[in-house]
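Every protein chain but one is kept in place in this view of the complex.
A, B and C are the chain letters, set down in written order, and residue numbers restart from 1 in every chain.
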Amino acid sequence: MMPSRGSARIEAFSDGVFAIAITLLVLEIRVPEVEAGGRLLDVLPQIVPSVIAYATSFIVIGAFWTNHHETFRYIERSDTTFLALNVLYLMCIAFIPFSAALLARYLGQPGNDTVAMVAYTGVLILCSVAFNGLWWYASSGGRLTDASVGTETIRRHTRWVRTGLVLAIPAIVLAFVSVPLVIALYAVVFLVYFVPRVGQLKAKPHRGERRASRP
Amino acid sequence: MMPSRGSARIEAFSDGVFAIAITLLVLEIRVPEVEAGGRLLDVLPQIVPSVIAYATSFIVIGAFWTNHHETFRYIERSDTTFLALNVLYLMCIAFIPFSAALLARYLGQPGNDTVAMVAYTGVLILCSVAFNGLWWYASSGGRLTDASVGTETIRRHTRWVRTGLVLAIPAIVLAFVSVPLVIALYAVVFLVYFVPRVGQLKAKPHRGERRASRP
Amino acid sequence: MMPSRGSARIEAFSDGVFAIAITLLVLEIRVPEVEAGGRLLDVLPQIVPSVIAYATSFIVIGAFWTNHHETFRYIERSDTTFLALNVLYLMCIAFIPFSAALLARYLGQPGNDTVAMVAYTGVLILCSVAFNGLWWYASSGGRLTDASVGTETIRRHTRWVRTGLVLAIPAIVLAFVSVPLVIALYAVVFLVYFVPRVGQLKAKPHRGERRASRP
Partner (left out) sequence: MMPSRGSARIEAFSDGVFAIAITLLVLEIRVPEVEAGGRLLDVLPQIVPSVIAYATSFIVIGAFWTNHHETFRYIERSDTTFLALNVLYLMCIAFIPFSAALLARYLGQPGNDTVAMVAYTGVLILCSVAFNGLWWYASSGGRLTDASVGTETIRRHTRWVRTGLVLAIPAIVLAFVSVPLVIALYAVVFLVYFVPRVGQLKAKPHRGERRASRP
């Protein structure tokens, strides 16, 4: 008969996991070693695959964080099952630094790079499935959502959450054709995701809003 | 004569330690190395023990976090001894990434896997003992708990906190029989812990509650 | 048609990334190894380049955090593009631990130290460019800034944000002359940045102000 709870501390804990996972990405970039008498400038380009994996993964985790952030604006309560689903979701997110390191290690090795990219995209799909489950649990029947949010808004957000999952299918297929194309796809998705909504969101000031976002 | 204090910053600091410990788990999963001309697909299964240790430990730390979160809802004040006990508790939690790495390294090596699992479960028992001590200190005589919480609720929570400790005994014994069974046990505990309370918690909306959770 | 949002959770997430990036710096300092029968005191000075890179980078990230902190005091709303620009900015910040490790590894190797320092300063310039972009997006036409802040204050802050970028040019040039001089330059900038404003800020108490800073 525990009372239901607000979601502030879950958000803080999740933000911590996101922030750490995204920052740990840098640890997979190794300082290149110069042989005796060698020049750093000659070996520095070795870090390129790692930097690509770093940038891609940073953007991906950043986008997942943005989605999580957005979603919690509609959630008003939490329960133990929701906490558990959120932990499972974070388990997928916190795995990304490993799959990024795998990708960085095998980028540029034909055949192995496809395996690494399929594994990488597979982890993103797991993240997306877990996130869809989390949102489904929270929103179905208005279980944990804010009753003042209209059903149309909820339905639109559901479609939005599902979009990320749908986009992953071509990425898996494309990995067998060309790994660089998959990376380009992620960059395009990032732009498509963030840019076209500028107009909508420029919006008018919303005074007192800042208070509301962190009660 | 320092005044007593609220617990918000202790929660924030503890959340930080939990979030970091849980995210560091991924660092123990090493990228497998392919020999010249070898195939990544052939060596990728090497990460299975690490992934099992990762998933188990993520769930375990997630459950400890949930318990900590739950417990702090009943705590209203803090004092220096409470801070110290919380530091000792966090010291046990932050040790889990090491015991997870140990488990991942020796999973599948008969004999050594038992030693690793006993050590792993031993650390969880330490965490549980420390947590029981923390709760006992806070709740005995209503020292730091919220006076508006009924004694029956406190007593029920005490039993709940003790349950985790009691469950660890069979885990230690089972480690001598079969290490995979212990892992299955942890998975079952996770399900038992989170699922059956869904009904109870679906509850009704609790307006204004979010504000209360983070004053 | 998503409503615009406050910036509190963006600040919390950014603070997390800053705090992790600044603390990860210590991981690039390796414990020196003593040969059999050797003395620790003899090999301990090996850590000097790493400690210099650590201290410089700690101060640099600390200064970037201070600027970010300062800037968000003028920002009242956020939108998706702002979130994306902030993610790109954090991507640059979180890269600093790598460039610090690179600098530590090659400090004291003539020629290679110049390359490492140019790369290091290049990353700082990227951070600064991204930060200027972030501020430009937020402030142009008062898009996301607090309307109650005077235009003169905004203009002064814009100049301030640009100063960091301008200072990086001589650092790049100086790297070709003398790497230690660049490090000295960073130390001087730190002093110039923080000290002369003491007088201004000693200010009078501002009661109730603390509440306002975290609504």
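The rule we apply is simple: a contact is a pair of C-beta atoms (placed from the backbone, for glycine too) under 8 Å apart; a residue touches a chain by one contact, two chains touch by 3 or more.
Quick caveat: nothing in here was measured; it's all calculated off a predicted structure.
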| item | value |
| --- | --- |
| Identified contact with the non-displayed chain, of B:Val26, B:Leu102 or B:Ala130 | B:Leu102 |
| Of B:Ile52, B:Ala94, B:Ile154 or B:Ile172, the one touching the omitted chain in the full complex | B:Ala94 |
| Where the missing chain touches chain B, by residue | 1-10, 12-13, 16-17, 19-21, 24, 27, 76-77, 79-81, 83-84, 87, 90-91, 94-95, 97-98, 101-102, 105-106, 109, 111-112, 115-116, 119, 143, 147, 214-215 |
| Touching residues on chain C - with respect to the absent chain | 11-12, 15-16, 18-20, 22-27, 29, 31, 34, 39-41, 44, 54-55, 58-59, 62-63, 65-66, 69-70, 73, 190, 193-195, 197-198, 200-206, 209-214 |
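Please note the rule applied: only the chains that are shown with their structure count from here on.
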| item | value |
| --- | --- |
| C-alpha-based rotation, chain A on chain B, 0 to 180 degrees, nearest 5 | 90 |
| Innermost chain, where centres are averages of C-alpha coordinates | A |
| Distance between chain centroids, defined by C-alpha means - chain A, chain C (Å) | 24 |
| Chain C residues counted as touching two or more neighbouring chains | none |
